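Removed: one protein chain of the complex. Kept in place: all other protein chains.
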Amino acid sequence: MSVELIAYGCFFLTVALTYAIMCLGLNLQWGQTGLFNVGIAGFVAIGAYVSAILTTPDTAGRLGGFGLPMAVGWLGGALAAALVSYLVGRLTIRLRADYLAIATFGIAAAVQLCALNLEPITGGPFGIGFIPRPFAAQAGNPLLFSLFNLALLITVVLLLYFALERLVRSPWGRVLRAIREDETAALALGKSATRFRLQAFAIGGGIMGLAGAAQAHFIGFIAPENYLPMLTFQVWAMLIVGGSGNNRGAILGAVLVWGIWAVSAALIAAVFDPGQQARAASLQIALIGVAICAVLLLRPQGILGEMRTVSRHLGTLAKRTQPAEKRPE
Amino acid sequence: MNPQVLVDGLIAGAMYGLGAIGVTLTYSILRFANFAHSELLTFGAYAALALSSALGVLSAGLLAPIGPFSFGWSLPLAAIAAMALTGLLALAVDAVLFGRLRVRRSSIIVMVMASFGAALTLRSLLEFVFTSKPAYFTRELQIALPLGGGMRATPDQLLALAVAVLLVVAVHLLLTRTAIGRSMRAVSENQALAGVVGVDVRKVIRVVWLLGAALACVAGIMAGLLVQLRPYMGFDLLLPLFAAAILGGIGSVPGAMLAGLIVGLAEAGTVQLIGAEWRTAVAFVILVLVLLLRPQGLLGRPQA
Partner (left out) sequence: MSTVAPPPALATQALVAGYERDLPIVRGVDFQVAAGELVVILGPNGAGKSTLVKAIAGLVPIHSGHAFLAGADITRSPVQEKVRHGLAFVPQTENIFATLSIQENLQLAADILPRRVQAERIAEVCDLFPDLAARRSARAGNLSGGQRQMLAVARALIVKPSVLILDEPSAGLSPKIVGEVFARLKDINAAGITIVLVEQNVKAALAIAHRAVILVEGELRHEGPAATLAEDPIVAQLYLGAAPAGQEEGR
């Protein structure tokens, strides 16, 4: 196997794993807690921009960069995204369930707008370049460089995975599921139910921010158009394919969907002439939409399904759906 | 401040108001935020474009501008057919998607997510069919008429304003004066009790889809006429429409119109005072403020 091929494989997997992180964050919000976030791109962008501003070398005409160590940037990005998630959640979680969806939709639009217009902070449409890359010293050796990067991302994903698994099985996680599964339990918990959901939403948002930071440093360059609503749609497709409620599924779904996406994009590029490519790409998105609807209608538990810890929930869900068929609307 | 802000804001606001009425009606009766509403707008606009062009091919005379307006008879004729088509689309989506979830008594959030999936599908299919290149109902240029006080508006803009006002009044009368309007308000307050009283809830839901879709179609045609048609035109309006529906109070038609005008005027003011690049942030700021200060909206009932 040629070195380039391995390097490309590593590159592909590394990018896929950054999506896996977003997917894990979304899984905590939606899969474990049932909070619908339509603004993933916004939270990812916050993480990316904050980390970029913290770690890039001082730049004329732009806030920062502060040249701080990369770890500080990643942490800062995650914290900033978590803080914004907390505020959005704080605003809407006690209101109607769908106000959170509308508010996250709005946040993503607002973040996008800020990235575009706050040129002294975000670099405006040109974005931020020269973001320090992990293992930059190895940049001369593409194979080693990509292997190291992949190893770093694998480590991050594994750490997150185990942390989340512990969280899911902890009393905290059990309460979350109880709230999601059983409205009476949620009502009985009252105020603290809101607090639990808020915590889950903020942590999930923080994880998305971390993903944004990791992606920014891996690619080395960010611009507003990296964070269009399309990103949100992709991450949703990943979680749905993997199966919401299942952390392993979230990771697998990210790699799988990213693979399908990359292959189909390559196919479109090869088959269609450049004028028609954007058009053909829209069919890709239509497929995500159809997939979301089909899964909701046919297999609400996703392709891999939820893990054993949560399968009880599915049992009750399935039972709940049955008698309704006879019910008049 | 330039008085023209008032005209620009009112015209954009009327369009928002019209779209927001559709949102608020479907929201109050179906009880979920329908992210696919924006695609009904887009679909309606493109359907009108396709039909109007087809009519123009059949008889070129239909394309000749009517009086001071930029479009010929083909557009109003096409608009009526497009409203019906948009209504049928809404009914079809309800039959294959929302209706099935409703029968299973799915949670609100599952409905929202389904609407999100439906929106993605519809929007991308429209983009596939019509491409992302902007399209226009007509190429006629219009001269803005002076309205006095330094304000100007094109005949098309004034017509849009008049149509919006007319439709709002019509919908308001429908809701308050007719049997079906009464049933709609009853279902929006208490679906089970409405059934007990003899209201056919399924029929009401069908009527609401048709009405909401027809209003979305008109709003889409207006947006297409005053600006341009793009597959993302509805998507870009979604935030202002939700903001207006929530600001007005879910279920309140006068509220939605008033809030639409407020959003439109606030946007026009922002463009004047701060800069056009921040226009799209206005709806978000308004949304946050309402949720913070008065979640039930201006004319809504608390805890709706």
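When the chains are written out, they are named A and B in that same order, and each has its own residue count from 1.
What we mean here is this: a contact is a pair of C-beta atoms (placed from the backbone, for glycine too) under 8 Å apart; a residue touches a chain by one contact, two chains touch by 3 or more.
If you're wondering where the values come from, they're calculated on a predicted model, not measured in any experiment.
Among the residues B:99, B:155 or B:195, only B:195 touches the chain that is left out of the figure. Across the entire complex, the residue among B:154, B:183 or B:270 in touch with the chain not shown is B:183. The omitted chain makes contact with chain B at the following residues, 179, 182-183, 185-186, 189-190, 192-193, 195-201, 301.
Note that only the chains that are shown with their structure count from here on.
Taking each chain's centre as the average of its CA atoms, chain A and chain B sit 31 Å apart. Considering their complex, residues 32-33, 35, 97, 100-110, 112-114, 116-125, 127-128, 131-132, 195, 201-202, 205, 231, 235, 238-239, 242-243, 246, 277-278, 280-281, 283-284, 287-288, 291-292, 295 of chain B touch chain A.
Partner chain B is touched in their complex by these residues of chain A: 34-36, 38, 91-92, 95-99, 101-103, 105-107, 109-110, 113, 116-117, 229, 233, 236, 278-280, 282-286, 288-293, 296-297, 300, 320-321, 324-325, 327-329.
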